[in-house]
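Notes follow the structure.
Below is a slice of the complex: some chains, not all, each in place.
A and B are the chain letters, set down in written order, and residue numbers restart from 1 in every chain.
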Amino acid sequence: MNQEIQDYQVQSEITPASAEEGYQVKLEIFEGPLDLLLFLIRKKKIDIHDIPIAIITRDYLEYLEKKNQINLDREAEFLFIAALLIYIKSQMLLPREQEASQEDDPRKILVDRLEEYQKIKVACTLLREKEEIQLQCWSRTFQPPIANSNDLDLLEVDLFDLAENFFLIMKRKEKENFKVIKGKDVSVEEKLKEIVDYLEKNGSMDFLEYFSSRETLEEALVSFFCLLELIKNRMVIAVQEQLFQTIRVWLRKDHQPHQHHGQSHE
Amino acid sequence: MNEQLKAILEVLIFISQEPLTLNKIKEVLGEVPEEELDSALQALQQDYADSRRGIQIIQSAGGYLFATKPEHDQWVRRFLQIEKKSKLSSAALETLSIIAYHQPITQAEISAIRGVDSTYSLKTLLQKKLIKIVGRKKAPGNPLIYRTTERFLQYFGLNSLDDLPKEEEIAKILEEEKQILS
């Protein structure tokens, strides 16, 4: 049994979900009820157009009881299909006056869904192959060096971008109003040195990350002014490729190490 | 062969951050005989297809784009110091395929096909710009409508939606599977 499940996993190319869908990682064996149902049908080598509903329902409920092979966050959805199975089973038990035509088959509603889902599953495998190749090809995500290239942070927008932008700006505003500046002197001199040292050691920094991990708002603001100072003095290059993406900062190759003391501000 | 034209096309493809479309090329270059343009583009692609080259010109999302060849993936990753690019989760891929084949489509319709709620996957896909919201459906509740984007095509190396795996291709695979199983 276990072996079969593992085989199934390999076949259907279940990959660890990305961080934002992290809750699925551990539990992901059967993503959804249709997934489980298709698995049971394949395991029993059943023709999808002639499902022995009683048997499949029993198998399905067995899995549901064990619970460890289904995604618990999806329990309600698994139960919904269970209810559908039981309903179909009861319909099939009803005595019929004559041989039912295909259209009257109470299983039809389920078969149609499974067929559609099965097609999508195959399409997924085919797309996965294409994805695999494409992920190995790298295009540039930045504008190559071109003279006079101001205002190049251009993007295509859709309704989501528009709305997301607006609500994020509003949230940002809201948050700003509640920030309290705590005391603790942060000297610009020290901060400049700290940033340059960091860059010399690490090559580049994710400024947003650095910025938001500062202890106080004051320290964060001082860091920001230091960055502006460093850009002005042509010590570093800072690039933001897109709105809400991070700002990456590099030390310019031709900068003189540790000559920034004193020249940094008047 | 118009070598001058070829060189200019190389420049334009090089500076474009997205697949460079024929329309864009014509907009920049003005009047150029179609055949001349085609043959220059083909010749350029062939130049780079040479096995001694590390980069290539690919045709994707209806345009031309420079990219590294897949066999050098490991060097790129060593250089950028990153792990293998992460694939879409199976939930996201499932959602995306459904949108690709059934667009324009609403969230409720997607969830109905998958049998599970698809909010999280939609978010991932929106943020990766593989799908976009294109308006609202004239139906109770006026739900938002989704479609795949240009970036979707690019992500899978498709030139257009017509390049999606065809119904017959899928049917053939299902048939084969059936035979193996029985």
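Rule of thumb we're sticking to: contacts are C-beta pairs under 8 Å (C-beta built on N, C-alpha and C of every residue); 3 or more make two chains touch, one makes a residue touch a chain.
All of these numbers come straight from a predicted model, not from anything done at the bench.
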Copies per chain type across the entire complex: A x1, B x2
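The working rule: only the chains that are shown with their structure count from here on.
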Chain A-chain B separation of Cα centroids, rounded to whole Å: 18
Chain A-touching residues of chain B, taken from the complex the two chains share: 14-15, 17, 56, 58, 65-71, 73, 76, 84-94, 96-98, 100-101, 113-117, 120-121, 123-124, 126, 129, 132-135, 144, 149-150, 154-158, 164-165, 167, 169-170, 173-174, 181-182
Chain B-facing residues of chain A, complex: 12-18, 20-21, 24, 28, 31-35, 42, 45, 74, 77, 80-81, 113, 116-128, 130-144, 146, 156, 158-160
